[in-house]
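Starting off with a structure, shown below.
Certain chains of the assembly are absent from this excerpt, and the rest are unmoved.
Labels for the chains are A and B, by order of writing; each one numbers its residues from 1.
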Amino acid sequence: MKLVIAVIQDKDAHRLLEGLMQAGFGATKLASTGGFLREGNTTLLVGVEDERVDEVIGIIRRTCKAREQLVTPLAPMSGSAESYLPYPVEVQVGGATVFVLQVDRFEKF
Amino acid sequence: MKLVIAVIQDKDAHRLLEGLMQAGFGATKLASTGGFLREGNTTLLVGVEDERVDEVIGIIRRTCKAREQLVTPLAPMSGSAESYLPYPVEVQVGGATVFVLQVDRFEKF
């Protein structure tokens, strides 16, 4: 048995929990924040049999992989809104940091 | 030294922390939620000497074991409240998922 600890972005949490659940994995969600800049993190704990670790890692990779997204910024708060021409910019979203730990003993009551 | 990570129901957390404290174990309580359905989870971290792991596991089992409880449901929100005859139903409460991890190094400052 392994314990997978995955730190992901909040916005990916719902899809990841769905993906894990569909594959038969339960997960516990801890409230977390990144150090300083990376607000809005979620930490998931997933208990998994050794032979299914690759599967869990694959689901996390597919769901949370860092990728670029087009975002249209809001008009600036100050300055002339009339001269503001919004156009989409690419920002990086997602990403996951995953630790797999050996479980010495597992109990379920 | 081992690290015990126990995911339990919120409603069992107070009694479990008391039981652990009475036996001399400190615990750290993380805010958590289960994946989707199982809202109201608590995750406890307990550092414990190898030879006392069974004792901690025993306290968790006794306190949090899944069991049936009689609950009287509230009257339904819609429909005629007058015709509503409340009677207790059995629901399952409690339960614990416990991971025991080997600690490589332990420090207390």
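The definition used in the following text is that a contact is a pair of C-beta atoms (placed from the backbone, for glycine too) under 8 Å apart; a residue touches a chain by one contact, two chains touch by 3 or more.
Keep in mind it's a predicted model, so treat the numbers as computed, not measured.
Asker: For this file, with 2 copies placed, note down how many copies the whole complex has.
Answerer: Here the complete homo-oligomer in the file comprises 3 chains.
In the analysis below, only the chains that are shown with their structure count from here on.
Asker: Could you work out how far the Cα centre of subunit A sits from that of subunit B, in whole Å?
Answerer: 25
Asker: Taking the complex as given, what residues does subunit A use to touch subunit B?
Answerer: Interface residues on the subunit A side: 1, 3, 17-18, 20-21, 26-31, 45, 47, 101-109.
Asker: Could you please specify the touching residues of subunit B with respect to subunit A in the complex?
Answerer: Residues 2, 5, 7, 30-36, 41, 43, 53, 57, 60-61, 64-66, 94-102.
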